[in-house]
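A single protein chain has been omitted from the complex, and every remaining protein chain is retained in its original position.
All chains are identified by letter, namely A and B, in their written order; residue positions are counted from 1 within each chain.
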Amino acid sequence: MFPIPRSDSSALEALVLGLTTGPVCLASCGPVVVPWLLVQPQGMRVHGRQLLLFLGARLAGYLVFGAAAWLVGSSIPREWTSRSWIFGGVQVLLAAALAVYAAGWPRRRCTHHEPGRLVQIGERPAPRIGGALALGFLTGINLCPPFLIAGVRAAQLATLFASLQFFLLFFAGTAAWFIPFVSLGFVRRTPALVTVARMAAVLLACWYGFSGITNLMGKAFYG
Amino acid sequence: MASQSSARGAPRVFRGAGRSALLTLPMALWSLLMFTPAFRQPGRNLHTGAAAVILFMTGLFYLMMRTGETYRWRRIFFVALGFLFPVGFIASLVAERGSMSISISRMVSGDTPFCFMVTPSIILPAAFAHTIIFPGSILPTASNPHSIAMMIGLWLAFTLVLGKAWCSYACFFGGIEEGFAGFAKRRRLHRFVTRWGSRLRLIPWAILLFVVLGSAVLLEPVYCMWLCPFKTVTEFPAVRNVETAVQFGVFIALFAGLVVALPLLTKKRTQCGFFCPFGAFQSLFNKINLFEIRFDRNKCVDCSLCQTTCPTVALSAESIREGKTLLNCMKCGACVDACKKGAAVWHVKGTPVAAKPERARLLFLYGTWALATMFGGSILANSVAAMMGFLPWK
Partner (left out) sequence: MRGGMKSFLGYTGAALTLAAAVSVPFFLMPALSKMVAQAGMHIDAAYSGGVIARTIQRPGYQIIVYQPVQPRMLEAIEPFVQIVFQPADALPAQVNEEIDLDGDGRPDVRVSFAVPADSRAPLRGDVTALNGRYLSLTHVAGESFSRLFVRTEKGVVVRVPLNQGVAGR
């Protein structure tokens, strides 16, 4: 059907695919990244480090999917573009991660008892490394359309190494679009801003949860 | 707010009748100027509506001058606007379409009137992709005079002058809940608002962030499609599938809760202060607006009456200690009128606090009331005319 591309042309193709479809990846991941970064302490260095952790975990998700795509070996069904149980499940997990992160779990040990609260917004620090890894990995395996296109192409390559290389370069192309997020480190952190970011994360969790559940139910909500 | 009125007592006399009339004269002339085109149109009902509004707005301004109070008289106008706008709007919808719902054919035709509340949602797609994610028309058409360019131009012009005072003098939705907030005699959830108010007033910002990001990603106006309570009293997408049915349910629930029930219980503008993302967006313009309310620390006795009175929890103990309001202050004047020590004052940025508060107030009111007369007044006039059976835009 399709000629197996040579490794050098597929490398360039992966990079170009990542760069051109980056905005869609940004659309999928941006709403997660922005409130999460706003909760981090101020500072370019902190932001850079957190973003690297996030992207690293995202890359891990990409590579896991890249390996799976090659192992499966056949073209990924177009129906997986949306409304699949995988897509829905990942969105529900992402919603859970966002909600847990916004709520500030796990709790620190306290020397005195605090009155129980339904949602702790704005006072407890969010778990930084865990949050970066969880959110990064889940957005990494979030089956957005460019991701699936990359999966289809990678599955056609001759070796597992070529497939992983394809996804690595595809990832590099999309990751370039995340660099401007580091500038959020300049924004002055106040307790109010952190609270707002956590509240926004809760709202986004509700959205991802709703979207994930409708996907799991096989419902397609079109305008 | 009735209890605050009774606490403040009957309106005081601040200025003599002659001086008050003199200060009102420019506003009377402005009103005549604004409504002269209405008198040139045929139809006795529209003339009646215009004449009534001229007297109404001029009368209220005179009372502002005579009593030295702002909030009490502004609220009369604002509540009238909030309740009469839907009357006129719905009347026009029913006359034109036979229904409040907007069909998909109208959206495809670009016939959806543009509402200012959409503005934050469309900014990112407009800036990056030159795309307006709203089913309207950029230029006015015969079937849709409320074009995107016209409404954004209006909003921008008003915002440059008013800042967040838009929410007290121009928004034709806020008066509904302000009316309900004034209806109840006493607060029933006072402790809830006192305890959680500092966090509740951050919710609009979170919703703003969510709406801006969500709209840019989904390329649809998320607030309009999912979160606007005022769809209940204006127009809403016709229910044609499960999604639009869920949306309609959400609109009704939000209106019943945030616009009716909670203002009745708390005597606060709960939708405006604890939900509206457009209000949060407008707050940003307070940074560049020259008018504000400040507190004279020499006179303040920290009685917190201003905090209790503020309809949108725009004051905190810390901000009062610093002599300022918070960024979400709508400049409604409730705290100024409530303060028994005269510590809360109108202020022009850069000038000494409390040196010439009445001068600051006059400078603020002339511009603000002029715009309120132009915009809100014309809505009132048309609504009165509609109620009298005349639809000038048929």
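Quick note on the criterion: a contact is a pair of C-beta atoms (placed from the backbone, for glycine too) under 8 Å apart; a residue touches a chain by one contact, two chains touch by 3 or more.
Here the structure is a predicted model, which is why all the values come from computation and not from measurement.
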item	value
Among the chains presented, those that the missing one touches	A, B
Sole contact to the chain not displayed, among B:90, B:154 or B:387	B:154
Candidate in contact with the missing chain, chosen from B:68, B:86, B:113 or B:135	B:135
Residues of chain A in contact with the chain not shown	23-24, 27-28, 78-79, 81, 144-145, 149, 221-223
Missing-chain contacts mapped onto chain B	30, 34, 103-110, 125-126, 129-139, 143, 148-150, 152-154, 156-158, 160-161, 216-220, 240-241, 289-291, 348-352, 360, 363-364, 366-368, 370-371, 374
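The rule we apply is simple: only the chains that are shown with their structure count from here on.
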item	value
Complex contact set, residues of chain A against chain B	27-28, 30-31, 34-35, 121-122, 192, 195-200, 202-204, 207, 219, 221-223
Chain A-touching residues of chain B, taken from the complex the two chains share	199, 202-203, 205-207, 209-210, 213-214, 216-217, 220, 225, 241-243
